[in-house]
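The other protein chains are all here in position, but one chain of the complex has been omitted.
The chains carry the letters A, B and C, assigned in the order they are written, with residues numbered from 1 in each.
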Amino acid sequence: MLIHEQSRPGRRATAQAPLETADHGDLPQALRRKQRAALPEVSELQAVRHYTRLSQQNFSIDTHFYPLGSCTMKYNPRACNSLASLPGFLARHPAAPESHSQGIMACLHELQDMLKSVTGMHAVSLAPAAGAQGELAGVMMIRAYHDARGDHERREMLVPDAAHGTNPASAIMAGFKVREVPTGSNGDVDIAALRDAVGPQTAGIMLTNPSTVGVFDRSIQAIAKSVHEAGGLLYYDGANLNAILGKVRPGDMGFDVIHMNLHKTFSTPHGGGGPGAGPVGVSKRLEPYLPIPLVTQGDDERYHWLDEDDRPESIGRMTAFGGNMGILLRAYIYARMLGAEGMRRVSEFATLNANYLQARLRDAGFQLAYPERRASHEFIITLKKEAKAFDVNTMDFAKRLLDYGYHAPTTYFPLLVPECLLIEPTETEPKEALDGFVESMNKIRAEAENDPETVKQAPHSLPLRRLDDVRAARQLDVAWKPAEGTA
Amino acid sequence: MLIHEQSRPGRRATAQAPLETADHGDLPQALRRKQRAALPEVSELQAVRHYTRLSQQNFSIDTHFYPLGSCTMKYNPRACNSLASLPGFLARHPAAPESHSQGIMACLHELQDMLKSVTGMHAVSLAPAAGAQGELAGVMMIRAYHDARGDHERREMLVPDAAHGTNPASAIMAGFKVREVPTGSNGDVDIAALRDAVGPQTAGIMLTNPSTVGVFDRSIQAIAKSVHEAGGLLYYDGANLNAILGKVRPGDMGFDVIHMNLHKTFSTPHGGGGPGAGPVGVSKRLEPYLPIPLVTQGDDERYHWLDEDDRPESIGRMTAFGGNMGILLRAYIYARMLGAEGMRRVSEFATLNANYLQARLRDAGFQLAYPERRASHEFIITLKKEAKAFDVNTMDFAKRLLDYGYHAPTTYFPLLVPECLLIEPTETEPKEALDGFVESMNKIRAEAENDPETVKQAPHSLPLRRLDDVRAARQLDVAWKPAEGTA
Amino acid sequence: MPFIPHTDEDITGMLDVIGVDSIDALFDEIPKELRAKELAGVPSGLSEMEVTQLLQARARIDGEPTCFIGAGAYDHHIPAAVWQITTRGEFYSAYTPYQAEASQGTLQVLYEFQSMMTALTGLDVSNASLYDGASALAEAVLMAVRANRKVKTTRVLMPRSVHPFYRRTVRSIVQHQGIDLVEVDFDTETGQTTLAHCETAGDEPFAALVVPQPNVFGVLEDVNALTDWAQSRDALVIGVVNPVALALLSPPGDWGQNGADIACGEGQPLGMPLASGGPYLGFLCCQQAFIRQLPGRIAGKTEDVDGKVGYTLTLQAREQHIRRSKATSNICTNQGLLVTAATVHMAILGAEGLERVAAACLANTDRLAQQLCEVPGVEPIFEAPAFHERALRLPAPTEDVLAALAEQDILGGFDLGREYPELGCALLVCATERRTDAEIAAYREALASTLAIAEAA
Partner (left out) sequence: MPFIPHTDEDITGMLDVIGVDSIDALFDEIPKELRAKELAGVPSGLSEMEVTQLLQARARIDGEPTCFIGAGAYDHHIPAAVWQITTRGEFYSAYTPYQAEASQGTLQVLYEFQSMMTALTGLDVSNASLYDGASALAEAVLMAVRANRKVKTTRVLMPRSVHPFYRRTVRSIVQHQGIDLVEVDFDTETGQTTLAHCETAGDEPFAALVVPQPNVFGVLEDVNALTDWAQSRDALVIGVVNPVALALLSPPGDWGQNGADIACGEGQPLGMPLASGGPYLGFLCCQQAFIRQLPGRIAGKTEDVDGKVGYTLTLQAREQHIRRSKATSNICTNQGLLVTAATVHMAILGAEGLERVAAACLANTDRLAQQLCEVPGVEPIFEAPAFHERALRLPAPTEDVLAALAEQDILGGFDLGREYPELGCALLVCATERRTDAEIAAYREALASTLAIAEAA
């Protein structure tokens, strides 16, 4: 039942609004609202009960193993939330003067430094609000760089076919044309194809390494060389940074720009779809273009903002107030708890878990997409064999996993592997969770063989059975509306 | 699965203990622990996931209608929790000097005053930790009063048969003998029997009004007169204060002592069984005996504690540190949000809800225990008709209600009404919840008639079916123990 | 190992299964020469206790100033229930609801949010959030250019009365997509964008007109006239609105003859703490006709195989993960958790509660402006009716005045003069419902003495 359906005219959570009725008599009639908005009218208990019960209908890290590939669903330390919510942090207005902002600025400045160190980049801006915005900022900086050199012909961005959809979409937003580069059968970029693709029109390439197919591209140095020699720059999609934290740095691999998804690698909440934070790091030559604001520390040890006036070449402002500060704070807290040694452990154990799960699934007879390769922090299996044999597809497996109490891995991404599951267990899951997952996969395959309908009709144990996506798109209903004549 | 069963030797939530290993070399060997305690060894995520999922297995006010008679399960405003948890309140040590305690003391002092006003008593102590401890304090004060007057023969406490079990148990703890007083068929105390019972041995009577049978005892003035004339005092069990808040005051009814259950009337959390707070209020003649500490305000407007030294006749200290301060604070916040007018509304709407639900159930054919009477904030129905006709008892009804998403009312209490349900909807429930409850009761009766097994086997929709209480008591297992030979 | 559950035994067993003898061996595909050394810039790990002490000190260091700044972020009361619910693990630690059956909580919240936003804005459909108000405006501009089938142009009229940070953000984001942002000036008497000013943009067609309500000065624009004017020229109208103000003000869907086409804005006033600027929440609503041009996620109602109502992400073909380079936007992660907060907030306040908040802010800011204008030399800049901000002219440089006030722990407002030099020493002040009479009086006193000193100097 919707909260709107629990509404009764005149019901109120009275303690929550000013009790005294203030006058607003001098608002011109023509600019006033004629009819109250049809917001629900419920008591505070009703709202609390409704949303508490709704929350219970979610799978989440705090309740379930959630091996959603590419998303790094790992434990969000609770301290990050409570410390970022200290009254002193929550109360600060974004336009408060520096005299009253030293606490948060100290955290941001240290975070900039830690991110530089961890990525091997020369400078970092925390401004972008999420990964995709970091991508946009990143490719805009590539463009600004070429433009500043008068190199206006470089309008083509290379993007591997395995790339996340945000990569081509961001390149387009920055005014580039996108050219796809194929992935070789071993999972690495097809280097010959890449060499054919580069040229004077090449602005750069957007890569993630390890890539979205879950392997570390061994020819990264050759790729870098080839793109750089053609005059292009290398963009690093940091969504997979969890795999290499403290082990190998994008800057050392030859990347010129990187964005990081702090909501992945630095474990800030995914929040049912966000918020995130997508800081960008750059090599020295791109530094002038970083999005503002930046935090700097003066000789007096005090922190200062750098904004448009201080950074005339900046690509500018990505949001009104400098980004998702509360998320940056959570990432900072997490980073301080991990420390250098903890960061290295992140990638080590993420990789251990992925390789273990990969080995166990392989041993159980599931087909790996890249059987010859090490898994990074994630890996791909393809169920095309099962799909053919039992007429049960990957989505059916995914839905049936829900019945077994596991969130499904990412399905049908990347696009180049048919019937695939992209599986990312993360470092915070215990071995028992991985073993339980394997056991469930085995059971489901047995069901697929013996009782395919059970799998095809899944889920069975959740509040709802399988939902009709087609109906949702055909008979569009995206907002509750009051019945005619009411409200 | 128990958290212990998820334990693996050497697993740690490392961020949570001091990282540096401190020395404790000089503890004498004979006093040291030989083997680590078998506490679970889990990661932080495992603990969070385990307890988050466990929590989801509870019914609670925040998730369900919970009409548990005598318990006043109403909405616990969330602000009370967050404000009582402000760092300044949480950090204060109980033995902090008055110079550093003025904030909380101001709240406690005002709470004392508000409780005086609301009960019509002369003075209040906030010390008792819950209702039962308030009762103990109350009857101890009665004893101290008689003793101080040299009236040492008064060793008998009158307790109506309908009283809550804590009443006789508390009287015994204070060294009284308990004498039961019967309830008349109209729900009021049998006044003739009472008159027979009082005498020079009478220390007092413990009453709640409205009583636990859900009606207001109309002869309260006669009762008071009769007990007082016999030289006894009147004790008011404030568990039912929600019914009369702002409408009629125990002090005005003639009571000499009262305890309040702030976790009921003042809506502090029930917490799965506690904590509570059981302040006591007294008439002037009992004031010297109040349990300590008390808060007083000096001429300098500063607050001071009154403890043993200041109050030589006090019955003393009920807990080490003066009571459940955080709960008192929550009650204070609630009281301030309600204000005088809000308090009156509490009893009005609690009573409206109870009488409405009573009327609807009566109209639906359920038998009321006291059909001639107004309900107070709660009322009793008896299912003895249904039990006889369908061989389905009150407990079966209760369990089946769980399937319908309602917590069961109190069952088999008070003892004098057979097959009874004591139903207390509270003022914070909307009419829809009451209507839904009636509908479910009707359905269950129909099931009892047509398909009694479904009712007798209930619940069906919860994670567990009906639990075996007898087995629990016979094959006692009250703590997990590590397997022999292991830690 | 913080947050890592592996025991030594686990590690050995797992390596065995994999068939390697050290974790390091798992990284053997990474060229040796690339392997990272020490992370010099990262200090060693702290325990939660230590990090708590550090952060508590940081949170304390800046004191507890009284805030009279608005300018796009507002210090409203947030019911305690809002964040206690929002931070429940099931909301906090879930991801985008790709498996609808396992995410009905999030999905229904999105649907309810969309319903509430359409109710507030008077438009047909809403998405499920964008990053913030400014980036939402950028998306709205791009969307309008795509959606306007009547005129094929990339010109968009952008009044200068739109918040300067919004205008800059829009410029950053759209600059490489050929959008031509044409600035429109405002009337320095009233602070309003008049039709006359709009006309100066010339006769060439334009795809859309942006209409802020209230505008950055707090001033109410004549939205009806502006809407009709733009639509009569085949342009779309994009309202940039404050959602709390909408409790009192005519919703974009009601503007002019036909209503605005698109509305966007900052959701922060709906239950988000100031928190230095984020995370907040951009919202974007539009008329039904444009839904396929709407960027961002959308939750839709549907049924399961038994006919039970449920919710799912819909129209995903607009999004980057399906449409890739042809998507309506690159946005992926949005502000889901803030949507949850806003939804709970609106459910608790209801329309009447929001109206009370809006009215109290209005009254408080009136009182503040009145009192400050009693200080010699301080005067209102604009005449037109305003919502809960006021532009004031000071007899001394705004920057100096603000610095002096800050020393007294009063954050006196937003320095308008820096953005609008033509207004002179201009200050934008705001007093939400949380500002008390005592705080307003203290501000007045502090301003009076500050200006007295400035004059004496």
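Criterion: a contact is a pair of C-beta atoms (placed from the backbone, for glycine too) under 8 Å apart; a residue touches a chain by one contact, two chains touch by 3 or more.
Model, not experiment: these values are computed from the prediction.
Set against the missing chain, the residues C:Pro65, C:Pro79, C:Gly133 or C:Pro159 yield one that touches it, C:Pro79. Touching the omitted chain from chain A are residues 8-19, 42-46, 48, 52, 77-79, 81-83, 87. Residues of chain C in contact with the chain left out of this view: 47-49, 52-53, 60, 64, 77, 79-80, 84, 87-89, 433-434, 436.
The rule we apply is simple: only the chains that are shown with their structure count from here on.
Separating the CA-averaged centres of chain A and chain C is a span of 20 Å.
Chain centres here are Cα means. That of chain B falls 46 Å from that of chain C. Those residues of chain A in touch with two or more other chains are numbered 11, 44, 48, 52, 56, 61-64, 75, 77, 79, 86-87, 337, 428-430. Shown for chain C are the residues that touch two or more other chains, namely 1-6, 10, 45-48, 56, 79, 81, 89-90.
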